[in-house]
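To keep things clear, I will list the structure first and then write my remarks on it.
Here the complex is missing a single protein chain, while all its other protein chains stay put.
What follows is chain A.
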Amino acid sequence: MDISTKQTDAPPPAPQPALTERKRDARGASRPGDRIFLGLSRGSGILLLVIMAAIAVFLTYRASLAISKDHGNFLTTFEWNTNLTPPVFGIAVLAFGTVVSSIVAMAIAVPVAVAIALFLTHYAPRRLSGPIAYVIDLLAAVPSIVYGLWGALVLVPHMQGLYGWLDDYLGWTGLFSWDGGAPRAMLTVGILLAIMILPIITNVSREVFRQVPRMHEEAALALGATRWEVVRMSVLPFGRSGVISASMLGLGRALGETMAVATVLSPSYDIQASLLDPGGGTFAQNIASKFGEATDQGRDALIASGLVLFVITLLVNGAARAIIARRKEYSGANA
């Protein structure tokens, strides 16, 4: 509102008209340009809400059709038999696989992305950071099916060594025990997803780190901080909420990724305790592989599983916002 009052850059007319004009400006729309822009931005906002609501309504309606016929427990059944009469299906396996593969991906991608972003903004010489940033942007432009093919043809065969090593040294944890099968398991999926979400997390983090006010870094420097201590005292705290947002963008992609998971994972409808044993599945992968030959009833069931993915994504985003809001007064936004 302040800004619009200041934008009265037309030649100052007689005092009386100027006053009325300002009054109308303060309400936000008097000039045609302002009105059009206001309409466009308000319209886009409303459209976004309408689309979200439409998706939610569609998913809920079709899902309720399926769930009402489900003879298993929709949340806990370890089966997906939609062609039986009555059908028996549940999303436990899919929820588990989706969450596990995303956790693996985040655990790998976030530290690496933050490290790359810090390197680009605070360590690399300028003539190096430009090209590296460009290459990372290119990673984001690779279609996911290409990642999937690369994963299946290159990554999977090369995972044997890592799987063996993990089994040797960490197999006792149960999380990393390996029966020697093809490494088409959650760990490979997680690594592939990590590579896919790396660019978005890196780019957003890099932007955030670049915006750390110079004076905060100098404050740390003047206290006798080394470069790493500057990063720890002023850069990371300032960038914290931005990195969380960046991670959420990455997580959103990891949760919903379809083709890359479908080409790499060797799915089965059960839960594997070990990250190295093939099997399991994710929501998106399950939908992609079953949708084509599903009956109407089967499709509704798949849509119901999609609704759960939708809800999980919303919950994750809400949690991230809560984390950011909890320390808002320390965020640096008010400095």
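Simple rule for what comes next: a residue touches a chain if its C-beta (ideal position, glycine included) is under 8 Å from a C-beta of that chain, and two chains touch if they have at least 3 such contacts; residues count from 1.
Everything that follows uses one rule, which is that contacts and distances are computed from a predicted model.
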What name does the UniProt record list for the absent chain among "Carbon monoxide dehydrogenase", "Rod shape-determining protein MreD", "Cytochrome c oxidase assembly protein CtaG" or "Phosphate import ATP-binding protein PstB"?
"Phosphate import ATP-binding protein PstB"
Thinking of the whole complex, not just what is shown, which of A:Thr173, A:Gln211 or A:Thr226 touches the missing chain?
A:Thr226
Just to verify: which one of A:Phe238, A:Tyr269 or A:Phe310 makes contact with the chain not shown?
A:Phe238
Taking the full complex into account, what residues of chain A touch the chain not shown?
213, 215-216, 218-226, 229, 233-234, 237-238, 240, 327, 329-332, 334-335
